[in-house]
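For this depiction, one protein chain was excluded, whereas all remaining protein chains were kept in their positions.
Think of it as A, B and C in the order they're written, each chain with its own count starting at 1.
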């Protein structure tokens, strides 16, 4: 779990082979790092090794700005092919929120930030409708209205990408944003656009999932948060949750009960992303909890 | 809830109109019946009224063998178009169990019956494989092996239907029976064949749902019990349940965790059916809990 | 479920005897009411009959301001001893919110109201600390700071009761209000003060339940919403929910995960209360869902 002091967080992703844990933990030990959290996973299906290790930087022998360089030297010396990334727990990420007309996920996110539950910066909110501007204003966050039509979509996405770049945004949250992003947009933020879909995917992808659920007569509804890929509602799942329903629940009641799932599941996914706990592995995620 | 004494259980299903509850409860009151349980539901989508009422027969003015006749007279006098059925809590249903090679659902069912948890008669178990015969034998239940191939399917189904008829079977439970019943078979037992499918339908219908779930990377697996219709895994859902999983769960672990869901969900559905608590309403069920 | 049009909601609570459902539904039928929802419950332990019936007032023969009088005449004519209450779905309740320093439940409640999810009026927020005043201000709700010490408690409670009376408050929600109300205060709002406690009661009553839970090593944490009675954390439970935890969860993580339970469970309890779906029956509640 993230400590208030500064921890280094190293994530690794490579083909599995013997000794990887020993190599990495010995590097940390040799430099006097105290591991506060270590988790590894071998995905037998695709032969991938995934690891997340977090250590206290307080007495670490390498200055934080040199850790990446020295770790890369180690990796090169071992002739490893390795994807890795290094983060520090005291560097908050910068998150853009995209919304349309529904406020429940936005309120949930903003209230967590204001109460100090999350350490994240939100330089901007983007919307294709003006409706939620007053909420953004009350929380003191710049609100950009960029309406989308078939004709303006390319132009507005380009403008949005500029805004994200200008604001040094690390990742994007679609908080019930009712537009489909173009593949070109998604490619700019791979595994960095988080969506919430209001069904337990892969059941009921696409539009009106509560209507679909009611019609099918399921006894459980759900919500799914996932990274956005070019395939609609098909990206790697980060978090899911469900709620029991009965025949007494009309579509309106499903929508009402579903809202609570949506905001909770989306916030769980954001929390995991903020703490560098999610690693994408093909079409699946490893979420170190 | 079912009392140890004899209760009458009346289920009604008709187009909604004013006064239905008053008509029915007044009939019971006028004949000195004490209602121990009443539940009604109006399905707004299809305009159907569904009701289940259970009363103690002890002091009821009409002898039990005459209740149906007198209720029909009342219905006719009111010019109602009404589907209704009358059951008595002290008349156990007769259930056939169909199995293949997996024993967990069968053991779960038989242990509930032996311990007295359920009041049901099981005159026979049917299987397309001999493997589970020794279990049937230990519980003293006749076991019929009827192997199915493309060539023998029609003949074996005919033989099976004969067995069900000879044994006065009320309903059939497919306890991980790995054959698809023909539409002709299903028509003989409408809303009376209960299946367990090892996914949260409508996700992952058909074969190898745990493999599908693993490949898709879901964070939740499920099981669904439903009445069998001509559409594969498409019948009205009676019960569903789910379990959280993580990236650490291989397909083998999904199978293991799923077994517990399968047996529990199937048994919940059977319990509801045994207690006349399920009413099919189009593609959905009303389950009075 | 509550319709957008005006429905009458009658709740009844009395000793069980034959024919109660027939008497009440016949009254509604005779006056041309269309029942949209009916649920009854017989509590076998205390021999109580509890019923909730909701009907569309559109074509009802009795004007709404006369319904109570005429129903009382009926009750008297039958010599029934009956507790009953009549509400109308288009008359929103007036709710006071009491808070201290934690904002998550308050934000959750206010965001539901602002988005139109709930139809309720909040004339005031009361707090023993000034911290959350800026939130109240942003939502345009009067905020009263009434600090409590041992010396001032009686006086401040008296002042609070005056505020509630002046504002025609129907019920009070303690949204993580960290003061214990005196028995005298509670008596003024019997079954009308809703609290959220951050454990699955009756486990871990009193202070620091997450610390207690961590120390005991439970694998599940919970939250409980209940009506406040003179017994600390002992009142009738309206709603509970739980979340799985592991050894990896420190107390801080329990607090974090628990917040989501607290706000969700409290809001479920408020929703049920707002829709006149909760009936207290001794130390238990009947919640018509």
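Here, contacts are C-beta pairs under 8 Å (C-beta built on N, C-alpha and C of every residue); 3 or more make two chains touch, one makes a residue touch a chain.
It should be emphasised that the depicted structure is a prediction, and the values quoted were computed from it without experimental measurement.
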item	value
Which of B:89, B:103, B:225 or B:240 contacts the chain that the document leaves out	B:103
Contacts of chain C with the absent chain, listed as residue ranges	41, 43-45, 200-204, 214-220, 222, 236-242, 246-248, 250, 281-287, 289
On chain A, residues whose C-beta touches the chain left out of the figure	18-19, 21-22, 25-26, 28-29, 32-40, 42, 244
Positions on chain B where the hidden chain makes contact	1, 102-104, 107-108, 111-112, 114-115, 117, 138, 246, 248-250, 252-253, 256, 259-260, 264, 267, 289
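Everything below uses one rule, namely that only the chains that are shown with their structure count from here on.
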item	value
Same-residue or different-residue interface between chain A and chain C, half as cut-off	same
Far-end chain from chain B, centres as C-alpha averages	A
Closest chain to the centre of mass proxy, which here is the mean CA position	C
Chain centre separation (chain A, chain C; CA means) in Å	36
Contacts with 2+ other chains: residues of chain B	none
